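Note that one protein chain of the assembly has been removed; the remaining protein chains are unaltered in position.
So, chain A:
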Amino acid sequence: IGTIPPPLSAPYLTQIFIDNEWHDSVSGKVFPVYDPATGEQICEVQEADKADVDKAVQAARRAFALGSPWRRMDASERGRLLAKLADLVERDSVYLATMESLDCGKPFLTTLFVDLQGTIKTLRYFAGYADKIHGTTIPMDGEYLTFTRHEPIGVCGQIIPWNFPLMMAAWKLGPALAAGNAVVLKPAEQTPLTCLYLGALVREAGFPPGVVNILPGFGPTAGSAIASHMGIDKVAFTGSTEVGKLIQEAAGRSNLKRVTLELGGKNPNIIFADADMDLAVEQAHQGVFFNAGQCCTAGSRIFVEEPIYEEFVRRSVERAKRRVLGSPSDPTTEQGPQISQEQQARVLELIQSGISEGATLECGGKAHGLKGFYVEPTVFSNVTDDMRIAKEEIFGPVQQIMKFKTLEEVIERANDTDYGLAAAVFTNDINKAMAISTAVQAGTVWINCYNALSTQCPFGGYKMSGNGRELGECGLKEYSEVKTITMRLLAKNS
């Protein structure tokens, strides 16, 4: 009876999820959630603050106690629960895609085919890993038997952004739960709805109470409470570099909790003269405009080799002019609104800086429409490396195209940034491809493609783009604590 979900009393779940139950906030406060395509309010959601975080951490600690159902569970059974969760997400994928599209402004079809599939595949991938997390037995010096256990860390705080809410939840829950941890997850205040629904599915799948807790709320209050909490063993944050620094400081000031960060990027996309021009133009276009430019991996510095520069700009502008802005529910829409009025204003301000600093505005540049937070697809050419639009992460539909002459020059310019998340190179020449991919300081390098991401591949940043890797086998390491056990033997034999 405990696993039967209660009927929905409203179209959205709007409460805080702790111990497999729905709670109002301790303070009674709520906050509004908006549809960015219209600017109108969708509903109000309970606002978690420090007191709610404390409750959630207690629940997670109980779920993680030695001897608890979660700790005593077969690893393969943890995997079964994750697989079941994936199946439930798949079952409800149209509903989830609709809600995600409404809450984020993403085109519905993209949400269904990219976000939902990415979510399901990530959960299934980590479901498969649960009983494959191996320690080792070690040929140590001396008369000892030594082996390692890869234990769960404990209670993990997870703070996720608004650009891919459901998928980011899967990237966090997958490895954490596969490795046996308990979780306190805070979705972004702009986009809590799909994550809250995930709570209902977590309960339906059969996870013990307290293993997953979901707290909608704001960064400076709930997020900060998580980062500073003395009872949280690890925090994983995806968001801006600016806030990433605060998280790291909070961890240092509190209990030295382990920290992994997935932050911003100003990712170089390097196009050589021998590249397939059609492919490069289209990939560079999608690389920067996908999700209305709101990707940490956005290819927002496009370095084009001099001989093909003019042609590349011409084609890119023509492509950008063809990009269809519209309502997220319209199947022909390629680009929806920015997530909020603040983000829209920030993007427009950076566009102005590009104009005033002397870049050539080739198309776009303005807000679009009277309702919602749309920005026209914008292309700048003749961009130089010192301009703000070449250095700062815009997180909007603004493409910068620069010119380069030599391989050595472009490597240096590509690396001349505090970021280091992703990079790409378009070329037919195997030597150029190998040279760039080795030399560029980026956690992911794409060759003749862009945004080719999959749950099997580790993803993360060099330098100020982050710490640690998510996805792939690497993703599990961040959620394990290695214990070495050494036992005296009477006589060792090889």
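Basically, contacts are C-beta pairs under 8 Å (C-beta built on N, C-alpha and C of every residue); 3 or more make two chains touch, one makes a residue touch a chain; residues count from 1.
Criterion: contacts and distances are computed from a predicted model.
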item	value
Record-based protein name (UniProt) of the chain missing from this complex, from "Geranylgeranyl transferase type-1 subunit beta", "Aldehyde dehydrogenase, mitochondrial-like", "V-type proton ATPase subunit a" or "Nucleoporin SEH1"	"Aldehyde dehydrogenase, mitochondrial-like"
Candidates A:A127, A:V398, A:A423 or A:A442 - the one touching the absent chain	A:A127
Selected residue (touches chain absent from view) among A:L145, A:L246, A:L279 or A:L453	A:L145
Option touching the unshown chain, where A:M230, A:L256, A:L370 or A:L490 are the choices	A:L490
Residues from chain A at the interface with the omitted partner, ascending	75-76, 79-80, 83, 121, 124-125, 127-132, 134, 145, 430-431, 434-435, 438-439, 455-456, 473, 487, 489-493
